[in-house]
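Below is one structure, written out as C-alpha cells, with a few remarks after it.
Missing here is one protein chain; the remaining ones are kept as they sit in the complex.
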C-alpha cells in the first residue's frame, strides 16, 4: 500500500506523422475519446497503483500539457509524501546525441538520478504516452517480483498487420513461451509484414532501483536517451534477467493520423470501450464544468460517443463528439471526430473527417474523406458555408 | 467584490546582470527573503485584491516557475470562476521584433486578446516581477476610477542615486503635482545621476478593457511587446488621460547582483521588513513542510532573517538563511545570503557572500566579498574544506 | 481577517415532503438536472456573486452533503483562511450544541462568523433552484441603509396564502409580515434569503436567548422582533426563475422544465455557471439501437433503448427495447431490457430489471427510491 514505484515518463515522442493535430501539442496531450488526452492513460495507471510521484520529460511544445496537468492533483500526484510532477526544460532533448551539450547532459541524467533517489521508491517505471492502454502497474510489479526479474517489460500479442509498416515499435521474443525469459528484441519494422502474431512491446518497463541506476550510468556513458526500450536493450546486452508481462486489454500504438483515427473508431466498439473504461481502474482526467448534453427533438444519434455540454439537433453516427460541440438541424455527421468547441451549421454532410478544436463550419458544407485518409482540419479553422471538400480535392 | 481585473504578467525580464543566479531560472523565480520568490509579490497583490485569473508570459527558462506556481491555487488563481494561470510558449518572445514570425505573432496577440475577453473583467493590469513591492491593486483601481483615467501607472518617489546608472526603468513626469496628469516619461538612464528625487515607474499599469484593446491593436501593428510602460507611452502619444498612482511602501528594482544583494540587506531593516510583510495584505508563497528552526546551545544570531527547518550552531549576523540551511559550530556568517539546502561546515568565515541552493561548504573555509561586489556561488557548488576566497582573488 | 459579507447556507433541513428521496439524504443534497445537487445553485450563486467565504450548516443526514461540498473547490470556495466550511452540531463545555431552528443555527455558530468579522451576513437556504446575483441585493441593502433586507418573490395571488408574505410601503420597506395569510395584502413572498448587518443580528441573537422570547427561527421570531423594534427592514424583489423543489411533483416539474434548451435558467450561460462536484466518468455512449430525443444525457450513460423528454444523470444504463419518457433518472441507475418508465423519478443506484415498469401520471409521479430494485431477473441471470 506504500508508494513503491517512481515513474519516469518520456514524453518527447515522435509527432510529425500526426500533424496538423500535433502542431501545437505533444503526442501526450492529443485529445482522445471525447474528454481525455493520451497522458490521462499512463497517469491513471499511476493513480490506480497509488504511485504518488512522477517525473515528466517534456519537449518545447509541452505547454498544452502543463495546462492540462497543472499540479497533478487530479491523479494524486501532488501528495506531499514524496510526490510531485517534475518538469525539465527539454528543448535540447531531441538533439541529445547530436550536439553533446556537456552541461545539459549532466543535468538531464542528474535529474533522473535525483528524482529516483528523492522518491525513496524501490522500483522505477519507464513509459511513454503513445501506447494507448489501461494497464495495471501493480500486476506488472507483482509479476516482476514473482519472477525475481531484473527488468520486466509489458507486451501484447497482436497481428503484425495491425501496425503500420514503418512503425517505430519493437517486437519482443522469448526463449520458450511468454512465461519465460525475454531473449531478444527487434525493430518491428524489420518483422515481415504479414498476418503473423507478434509480441508488441508497450514501452512500459519496470526494474529495481539498483538496476535502474546501473542502466542510467550506461546511458550516460553512451549519451543515450532514457527510455524503456533502450533500458531493455541494455539488459539483453548484459545478459540480465528480462521478463515480459503479457497485457491482454485494449492497446493501440498511436503513430500517425490513420492509427489515431482507427483508435477513435475502434473505441466505438463496445468491447474496446469497456476494456478501456469499464475496468475496475478508472481513467481520470481534468474535471470540467458544463451542462449535460442536450439532444434536440429530431436528433438521431447512433453508435456514437458524446461528451457532456454538447447540443445535437442533427444526425450523428459512428462518431465522437467532444465537449461543447454543436450539431445543427439537418446536418449529418458520420465516421468523424469532432473536437472541443467545434460548431457545425445546418444541412451539412461530414464523413471521415477530423475537426480539431474550435472550428466553425457554416451551413450546407460537404466534407468527405476516406477511412484510410480522413480529412483533417486544424484548430481554429473556419469552413465557410457552401464549401465542398472531398478527399483528393484541393483543401 | 467581484473579479474586475484581468492581470497580464510579462515575465520575460532581462536577467543577464543577475547571473549566475538566473542561469537556470527567470527573474520571477529568484529567491527572496528566506522563503519567497519574486513572483510571490505580484501574485500576492492579485490574491489580496481577489483577482482570480492571470496570464503569464514566460520565456524558455520558465520551468522553475512552473514548479513553484503549479496550478496557481495558493494565490487563489485556480478558481473555476473564470480563473486560471495561462501560459504560452514564448521562446520567440525575445526575438519578437527581430524575426517577425507571422504565425507566432498572431498567436501572441491573440492570446492576450482572448484571455482578456474570456476573463470578463472590466479592467486590465499589466505588470512584471522585478519591481519588488507590496502594492494594493484595489487602491490603484479606485484611484483610476475616481480620476476617470484612461490609464493609471504606479510610481514611487526615489532618489535617482538609488538606481543604477544604466537602469532600464522609466521616470514619470507630471503636469503640475503628482495628483495631476502624467505628461511625460523618460528612460531613467537619461536622467542625470545625482541626489535628485525622481518618480520611478513601477511598471504596474491599469486601464479599462476598451483602452487595452485599442493599445493592443497598436502594439500588434507596430509588432511591439505588450508591457506596461509601452502601453503608457501609447497613451501619451495619443493624448489619452494618463495618471500616476503614488506608492509609498518599500520598492526595489532588482536589475543586477548589487541591487539584489541590497534588497536582501535592506529587508533586514525593520522598517522595510514591516512595510513588505506586516501590512494587512499578506505575501503568500507555496507552503513547505519542515520542522521549526533549531538554535544550538552556543548559537549567536543577530539582525538576521531565518526560514524554518534550519539548524544553527554558529554565529549569524546581518544575514538571511533560507530553508534547510545548516551552520555548524564556530562558523561565522555575516552580511550574506544563504539559500535553500546549503550546508556550511565548522569554523568557517563568510562575509558578503551569496550562496545559491544546495551548496556544500566544508570546514575552515574563508569566503569574503565586498558590499559592492558580493561573492556569488552557483546552485549545487561544492566548496572544499580549507578553501580561502577573497573578492579579487581567483575563484 | 475582515470580510465584507459572509454567506451562511442553511442546509440542515430534512425536506420530509420529498418522502423516500430524503430518507438518507438531506434535501440540499438531492440530485437535480442530471449533474447537480440542489445546493449547487446556492453555492454557485455565492461564487458568481463574489462571496468567497461561506458557512454551510448541516445537521440532518449530512454524509453525502458534506462530501459533496468538501473543501468547496468546485465552486472556487477554497481560499486561504476561508472558503467553504461545514458547520455541524458539536459539544462544548456548555453542553451539546444542536441547531433548533434557522436563527438558532446562526446563534450556535457565532464563533465561526466572528472569525471573519463581517459587516454583513447573507443567510440562504440550500433548497432552491435559481440564479441570483447577491451582490446586487447587497448594493440595494447598502443604498437603503437597511438593517435587514429580505429577498422576496412576486407570486400569483392564488398561491400567496401558502407563503410568508411581506407587506411593503412605497420605498420597499417592510411594514408587516404575514405568515400564510388567508387574505394576503401583497403577493411578495419571502424567499428565505436575508442580508443582515451582522453586529445587530448578533446582538438580537445573544440578548434574546436569555429572555422569554427564544430566537429560534428567522421567519417566526427574528423578523417579527425586528419589525416590532422598528428596525429598517427592506424587501428586495427578485423577478427571475425561482423554484422550490420541496415536493415530488415540484422536483419532477423543475427537472422537466430544465430540459428545455430555452429555459429561463439558461444553464449554458458561461457568465453565470452552475458548478458541481462531479465524478470522473467516460463519455456517454449511444449504441446502434439507442434513440434519444429532446433529452439531457450526462457522462457515463449507456443508451441502447429509447429516451424521450427525460434527464439521465451520470452512469445510467438503458437496455434494448426499454422506453424512458418524461422522467428524471438519477445517477448509477441500471435499466434492463424492455423496461417502461414514464412520468417518474428514479433514485440513485436503483435497478429496474427486464420488463419492469415504473409509470406515474400527472400529479402522481412515480418514485423509485435510492438503491431500490424492481422487475424480473437481471438480464445476465
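Here the chain labels run A, B and C in written order, and each chain numbers its own residues starting at 1.
The criterion applied here is as follows: contacts are C-beta pairs under 8 Å (C-beta built on N, C-alpha and C of every residue); 3 or more make two chains touch, one makes a residue touch a chain.
Quantities reported herein were computed from a predicted structural model and do not represent experimental measurements.
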In the intact complex, which of the depicted chains does the undisplayed chain touch?
A, B, C
Among B:46, B:307, B:339 or B:359, exactly one should touch the missing chain; which is it?
B:307
Looking at B:14, B:180 or B:270, which residue reaches the missing chain?
B:270
Of the candidates C:60, C:238 or C:370, the residue in contact with the absent chain is C:60
Considering the complete complex, identify which of B:34, B:55 or B:149 is in touch with the unshown chain.
B:34
Touching residues of chain A against the unshown chain: what are they?
1-3, 47, 50, 52, 73-74, 76, 79-81, 83, 120, 284
What residue numbers in chain C mark contact with the hidden partner chain?
14, 23-24, 58-63, 66-67, 70-71, 73, 78, 80-81, 85-93, 96, 98, 111-112, 280
What does the interface between chain B and the hidden chain look like in terms of residue numbers?
33-35, 270, 273, 276-278, 282-285, 287, 289-309, 311, 320
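Keep in mind that, in the parts below, only the chains that are shown with their structure count from here on.
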Going by average Cα coordinates, which chain is farthest removed from chain C?
B
Separation of chain A from chain B, taking each centre as the mean of its C-alpha atoms, in whole Å:
39
Whole-Å distance, C-alpha centre of chain B to that of chain C, is 45
Going by residue number, chain C touches two or more other chains at 74, 273, 275
Among the residues of chain A, which are close enough to touch at least two other chains?
289
